[in-house]
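I'd like to ask some things about the structure below.
Not every chain of the complex is shown here; the ones you see sit where they belong.
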Amino acid sequence: MYLSEIQIRVRYSETDRMGYVYYGNYAGYFEVARAESLRNLGFTYKAMEDEGFILPVFTFSVKYMRPAFYDDLLIIKVMVRELPAARIRFDYETYNEKDELINTAETTLVFINKVTGKPCAAPAYFLDALKKFF
Amino acid sequence: MYLSEIQIRVRYSETDRMGYVYYGNYAGYFEVARAESLRNLGFTYKAMEDEGFILPVFTFSVKYMRPAFYDDLLIIKVMVRELPAARIRFDYETYNEKDELINTAETTLVFINKVTGKPCAAPAYFLDALKKFF
Amino acid sequence: MYLSEIQIRVRYSETDRMGYVYYGNYAGYFEVARAESLRNLGFTYKAMEDEGFILPVFTFSVKYMRPAFYDDLLIIKVMVRELPAARIRFDYETYNEKDELINTAETTLVFINKVTGKPCAAPAYFLDALKKFF
């Protein structure tokens, strides 16, 4: 398993009139978690896009157990539990400062060749970097 | 089943550098779909909140089949398939202007009493209005 | 002067923990107002981009007199007061349902040729359509 952990400070713009982080804003947090987990491997999501791979999200699901609030310093654990092929799955757990699990989530993304618009295999260097963790 | 249909024009702010509607922005679209489906029943989500009910989202999942693009006029069908108790489930289908299904989704929301912070039953007038469709 | 008027219903995702529309979200509303004012002229912002013109915002300023709230149906008046050259200025007035002026704003956008990345003149058909109002 490949595990990364990131911290995100809740912004005012991300709260709603209930005082909670708006449920849709976690999608952006998880994106940041994915990007940072790649950076920890030694390369960037941006570089992958610039090389011609795009990774649109295919499925996304969240279970919200507790709300998060303005200025909370959240910890997101992001996990790749299986070596990716044409798809890659990330699992997430979000914790608040009291170390309470506030939600769990998962996304599946598809590797797409930007030129052909067709699904393709993950870049070899990415698979090589991940393999060390399996 | 209670079915409503709404139209949403994709805003520039909702696109990302792939040129797609950012995957997290559909959460806001589905919220609009829920709010409008209540309005079609003769009352508003806002009034329910003002009366002391909040409805945080408990689960949310989406399957993205096709992207949507800037200025697309999307059609979202929102369905309540079962009479709610302490929870209410909404199902969604999003279509583009070519009438292609671009994603399907579902959310489960929980009725919470704002004062006690505890789950509670849906307001009686809401259940009465829904019952006609079942 | 060229004047258009649009309606925007405030979404839950656009509110913040004060219960107000987050101050940054008006930028998106004004973008919608600009897009709709072009549509009223008979063409679209999207088509202009597809033809090779991009219009990044150069200056943006707002004066917030009153807040807007969830589910408010806002009216935005958008005005072009001078025929554009390499730049185009839009002025905005936002009103709530009580017809109270809640903010005023202005944006200046620059016509950029997508291929060269350089400022350019506004498309001729756009100027022709606008001229009728001056």
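Think of it as A, B and C in the order they're written, each chain with its own count starting at 1.
We adopt the following convention: a residue touches a chain if its C-beta (ideal position, glycine included) is under 8 Å from a C-beta of that chain, and two chains touch if they have at least 3 such contacts.
For clarity, every value in this text was computed on a predicted model and none was experimentally measured.
> With 3 copies placed here, how many are in the full complex?
Of the complex's copies, 3 are shown; altogether there are 4.
Throughout what follows, only the chains that are shown with their structure count from here on.
> Average the C-alpha coordinates of each chain, average all protein C-alpha coordinates together, and give the chain whose average is closest to the overall one.
Going by the distance between chain centres and the overall C-alpha centre, it is B.
> Superimpose the Cα atoms of subunit A on the matching ones in subunit C and note the rotation angle, 0 to 180, in steps of 5 degrees.
With C-alpha atoms aligned, the rotation comes to 180 degrees.
> Interface check for copies subunit B and subunit C. Shared numbers divided by all numbers used: above half gives same, below half gives different; which is it?
same
> Averaging only over C-alpha atoms, locate the centres of subunit B and subunit C and give their separation in whole Å.
27
> Of all the residues in subunit A, which ones touch at least 2 other chains?
17, 22, 24
> Within the complex, which stretch of subunit B touches subunit A?
Against subunit A, the touching part of subunit B is residues 17-18, 20, 22-28, 31, 49, 54, 56-64, 67.
> Which subunit C residues qualify as touching subunit A in the complex?
So the residues of subunit C touching subunit A come out as 12-13, 15-19, 22, 24, 69-70.
> If you look only at subunit C, which of its residues touch subunit B in the complex?
9, 11-14, 27-28, 31-32, 35, 44-46, 49, 70-71
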